[in-house]
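Worksheet: one structure, shown below.
Other chains of the complex are left out, but the ones given are in their true place.
Labels run A and B following the written order; every chain starts at residue 1.
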Amino acid sequence: MEFQYENSYEVKEKITSSSIAILPVGAVEAHGPHLPLGTDNLLAERVAQRVADKVEAFVLPTLPYGQVWSLRHFPGSINVSNESLISIIVDIGESLYRQGFRTFAMVNGHLGNQPALKDAARVLFTSCPNMKVFYFFYPGMNQAAKEVRETDSAHATYFHACEIETSYMLYLAPEFVDMSKAIKDIPQIPEDADVTPTPWEVFTESAVLGDATLATMEKGQYIIDIAISNMVHMLTNKEAK
Amino acid sequence: MEFQYENSYEVKEKITSSSIAILPVGAVEAHGPHLPLGTDNLLAERVAQRVADKVEAFVLPTLPYGQVWSLRHFPGSINVSNESLISIIVDIGESLYRQGFRTFAMVNGHLGNQPALKDAARVLFTSCPNMKVFYFFYPGMNQAAKEVRETDSAHATYFHACEIETSYMLYLAPEFVDMSKAIKDIPQIPEDADVTPTPWEVFTESAVLGDATLATMEKGQYIIDIAISNMVHMLTNKEAK
């Protein structure tokens, strides 16, 4: 159910204490030659939609701007600060709480947003008693990706426009992928990249962290379906705080 | 052109000093029984798209949350603060500036956003020299609406889910209008509503400020086309500050 297509008269009784509001959060960010700038928005939206279908949740309009500090100098990237993200998400969460929601799930398509989403969730934990707030980023994907990937991961936690993320897109939004432009570009990430601010232009020109040519719909399906299943499980098994 | 469907490689040379970036800004807010909560998002997006087509601009992903203080207690409304709005818009504007844009136009579908957009534009005026920043809200609509409306306006500046706004929707997003539910509900707005904080539940239960049953696609078209024409004119005649 798309929340914004509801009308005010009917939505009132549809919002009960067991209602779930899902907010897709993405970003506008460089994703190499074969994927669009809005990749993270498309993924967040479509994952959110599938989760919502399974748990009968409302999907809110996507928050389409994220914290892309690392790639902010790449063509097309639009960066918003952690402070801005936290502030607007807290506002949204508090409105949902006043509207009667007791479960608010952010479905995030961009890793760089996680710290802000976590901080926002903690603020809401205090200001909205008894509202459960989730900040999902493909839960379970690390293990699942390990099972299907054919190349080593370029980095312990980052993945970007690579075999994995391109596979997600082939599964969820193939009309926006141009595999003919997909490249293999495995960067040499500096060993201190995790412990000192490191804009990605230092180690990649393409913003592709791996071999996008190996992406397949099946790999995407395998991982995404596990992530969706995990989200559904946590949303339906949740208990009061 | 949808900005987020571009890819990073090609967008680089498409962004020149004459490029225009258009940001639709809307809201999720009660709009009576016949219009969806996302009315202002739909209108902002579709107006933005038409303007973009005429001036060959990029349309950015819609910022779909607005300041809806007055209607925040109505079912379905999601309110964000002026501070949050200003903060995220300034971030977006500064990113666009660094990306090379010198014209940034907000196409706003929700009157309550205007003070925040104006403040954000003033911040950008200082931080982004030579970038022209617009905050459009149906320019010229007051005069045009006067010409076509069959009922008096309920208020000098507000219009909401009424003959006028419903007409906009019939023109731009008719698939989201249910005219069978349209009502006439002309409120008695307190005479001090402009000079003291006045949540709308004080004077309306429906959030419809007028007679929505009189809405027609033609009225919407008349006003919207004038507004679009005015925006196109200002975007193409603009000069450096």
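Criterion: a residue touches a chain if its C-beta (ideal position, glycine included) is under 8 Å from a C-beta of that chain, and two chains touch if they have at least 3 such contacts.
It should be emphasised that the depicted structure is a prediction, and the values quoted were computed from it without experimental measurement.
S.K.: Total subunits of the complete complex, with 2 given?
M.R.: Taking the entire complex into account, the copy number is 6.
Following the convention adopted for this analysis, only the chains that are shown with their structure count from here on.
S.K.: Nearest whole angstrom, what separates the Cα centre of subunit A from the Cα centre of subunit B?
M.R.: 27
S.K.: Using the touch definition up top, name the residues of subunit B that touch subunit A in the complex.
M.R.: 2-12, 15, 28, 30-38, 41, 60-65, 72-81, 83-85, 87-88, 91-92, 95-96, 98-99, 176, 178, 181, 207
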